[in-house]
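Okay, handing you the structure first.
Every protein chain except one is present and positioned as in the full complex.
Right, subunit A next:
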Amino acid sequence: MVLLILLLVLAAAVIGTPLADRALGRHAGWLFAGVLLALAGVVLALAPSVLADGHTPGFTLPWMPQIGVGLSLRMDGVGWLFTLLITGVGGLIMAYSTRYFPPGRRLGFYLLMTLFAFAMTGLVLADDVVLLYVFWELTTITSFYLIGLSGPGADRPAVRTFLITALGGLALLTAVVLMVLRVGTTRLSEILADPVWSQDPAFATTIALLVAAAAFTKSAQFPFHYWLPDAMAASTPVSAYLHAAAMVKAGIYLLMRFTPAFSDLAVWNAALITVGLITAVVGAVFALQQHDLKLLAAYSTVSQLGLLVAVIGVGKEAALIAATVHTLAHALFKSALFMVVGVIDHQAETRDLRELGGLARRMPVSAGVTALAALSMAGVPPLLGFVTKENIFKGLLEAPGPMWVGPSAATAAVLASVFTFAYSFRFAYGTFWGTPRGSTDVHEAGPGFLAGPAVAGVAGLVLGPAVPVLNRLGERGAADTTGTYYPAGLSLWHGFSVDLFMSLAAIGFGALLIRWTASGERMAGRTLFPVNGPTVFEFLHEGLVGLGRRVGDLTRSDSPTRHLVMPVLVLTAMAGVAAGAGIEVPDQYGGTTHPLDWPLVVLATVAVVGAVMTGSRMACLVMVGVAGFTTALWLFLLGAYDVALTQLVVEILTVVVAALVLRRLPRRFHRAPRSRTVLTALIAAAAGVSAALGTYFLTGRRDISGPGQYFLDHSEEDTGGTNVVNTILVDYRALDTLGELIVLGVSGLIIIAVLNSSGLLPSHGSRWVVVSRRSAAYDADDNTLIMRAISHVLLPLIVVWSVYLTVRGHTDVGGGFVGGLVAGAGFALVYLAAPSASVARIKLAYPKIIGAGILVALSSGVLGYVDGSFVKPLHTGVSLPWGGSFHLTTALIFEAGVYLAVVGVVLTALNQLGLEESRPGDSTLGLMAPTPDQPPTNAPEEGSGDHPEDPLGTVPNGGTR
């Protein structure tokens, strides 16, 4: 429970930042410092219970119970240590931030810092691997923003840091998924205790490498080490917190956390020790080379993290005790040094060692704090760093493997420490002693500014002689990671031992190195490697982006053909592979061929051959129409009367609408080279054969489907309807149908919108009919007399019939779709019979009809709530006065909506595409543009400025009228 409160307090701090920032500006840091230090106090108060008595507080709350993920928290010794560091160091840095920044509001900074503290605490307390991963990524994201927030030059470093650490995050995610799948739980403690690690070395090795990769990127291990100096673009409090004490320690935490599973794995030991020691030495050498104090501190962090990784890699009790206490020591001296860098930068307005020197007299407190921290870092007695580093040497001597491994590892660590001693000296001496350089007008910083570094620095001094108080911590840390209690026996002096001589060697050779290199001056700024990290990263990054662009170029084309051909080819290839591999299929079920089918095959072939061969647009349209009628006939033969009727009417309307469009286009298709025709014909033939074979072998080889049978058996009982297809549409699948209805309506509105923004092409009407002036057919009025006379009678009949079809749809052939289409066909007839487009215009507000249809369908859906859920039809039988009964259902209202929407869309198509000519903005106005036989005087209200017939209610852009 106390763990949950910890996290909740931090979450509350995050949420409270805007308020605190508004009220206090940069002083909000005091508030957060208070919160974090209070939490650190709580953590310290837990010490007797966790460290001495070996209790492990835990907490679990279901989060995603379906997949077994819980908000599980657990605090063992390792978790205790890291929580203390995050809250304690975080508190010091928050206090420091109030002086570091100029007065003013710092919302982004405090929000992200508190969010980071929250994420980091969650990370080290999580006892669920999914939760652990989420917090892990949250630290990456907050780090990205905190670096990027720091100034104009910080965006690339932020991106580079983010990509590298996110890459490690992906490795962790992979490990998490694999572990959960294998072990079957997301509880971290259960996963680590699982016997799988010793039983399946291959699996253990895979996970070990993934976890190590995640930790290496996060903790800046070679060859990913360069991101940490790169991230120094961030402001100093961010660097001190994220890049010294907390975030980079997440990798260390992860390695310690997984030590129980992997400590006996040779590949784990080898990878950690090798990479860690390489990083330790390389980082230390680079650190000595820096002029910039902050970069020096950053490389020093890299080096120290390398030592920690290496000693964790040993996997023995003594080594993990050393890792535990050195983590604490490093957090103290490194955060102090980073904060001092900020102080120096602030007071002397530079942090370049070439411009600094002799500041001790003017900044005595800063000099003292720096000296304490640097001595601890250098491993000089009696500071804490001395004890912990000596323990690292001792731990490395126990490195597993052949005899030579331990001594070599320890020697490498000593080598790194030689450089550590030298750069620690360079840091402190170069700044505060040595020759005074640069500005002389430098003053000591205020107490608020120095409090943070001072506390951290003095803690290192106090804990040196008092190091036995850390025994419990070290023992618990070792017990958590190795499983056995082992007396830590930490003390400043424990006789003449090997590790004491190693410490002395590090100090002695370090002093010599300082002498040889003039405290690093002679080495500084020299290029040791031909390339540096950021350059390599940018090279790889650009290469990757370029590769992606080149792959994308394959499909980046304006030609629809190139897009359309891809799926066809892929599907055909898949069919070819399937045919080659051979698939076992059951026998045909029942007779599939009737004698009547054959004429339809012939008809379809004729239609297709005609459509393919012709160069005339109109002929092609007619041939495709024939194919459509063939399809309708097929549907009749298959017993789908509703569908066949729909297909028939749709085909009529498609031909009518297409004919309206074709008037505006050239009579013949574009010419294509013969090679293209042959190639497309070959592709088409392959696709056709695949489709035919696929249909033949993969369909119709079983009895009626289960759902189909269910609908046949139950539709009357469930819905009262006997037309099963219709009941599926309006009762069982009404929500689907509603969605389709909306798509239909939207397409109608899109047509209006498209024509509103770009006008139709002019029609080539005069070209189509060539008749003599004397012929009765010449005059449009005379010519259409019979059609008009018939349509006057027919239209009402058609409308009545369409309504009848709609109403009876539930029990017999019919339905809203068919009804609407039939009514639309009636309007098409009137339209075709009219002598001119303006007379033909059906003056109905068709967008409103579409809208009304959708609204009616929706409202019938809402009625369904009366009986439980959306679009659930209500139905009841009503006795008719003349006997019998009529089945009343809200599905009928739904059908009415369908009917209206379909009619609206058909009317839209006829009216919009039937215009003689149009310009942008004209299309919805119901007005004709002036043409020879339509003088502008016929058009009512032209130019009056309001548009009473504008069916969308939109006023078109001015200027066109």
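The rule is simple: a residue touches a chain if its C-beta (ideal position, glycine included) is under 8 Å from a C-beta of that chain, and two chains touch if they have at least 3 such contacts; residues count from 1.
In this section, contacts and distances are computed from a predicted model.
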Since a chain is absent, check the UniProt entry for it and pick the matching name: "Cation:proton antiporter", "Nucleotide-binding universal stress protein, UspA family", "Mg-protoporphyrin IX chelatase" or "ABC transporter permease".
"Cation:proton antiporter"
Looking beyond the chains shown, say which of A:G153, A:P560 or A:P881 touches the absent one.
A:P560
Touching the hidden chain, out of A:S417, A:T630, A:T784 or A:T806, is A:T630
Considering the whole complex, which of A:S72, A:N391, A:S519 or A:N723 touches the chain not shown?
A:N723
I'm checking contacts with the chain that's been left out. Which of A:V267, A:V462, A:A640 or A:L832 qualifies?
A:A640
From A:T56, A:T654 or A:N783, the answer for touching the chain not displayed is A:T654
State which residues belonging to subunit A touch the missing partner chain.
558-561, 564-565, 568, 589-594, 597-598, 600-601, 604-605, 607-609, 611-612, 617, 620-621, 624, 627-628, 630-631, 634-635, 637-643, 646-647, 650, 653-654, 657-658, 661-662, 664-666, 669-670, 672, 680-681, 683-685, 687-693, 695-696, 699-700, 702-705, 707-708, 711-713, 715-716, 722-725, 728-729, 733, 736-737, 740, 743-744, 747-748, 750-751, 754-755, 758-761, 812-813, 815, 817, 821, 902, 905, 909, 912-913
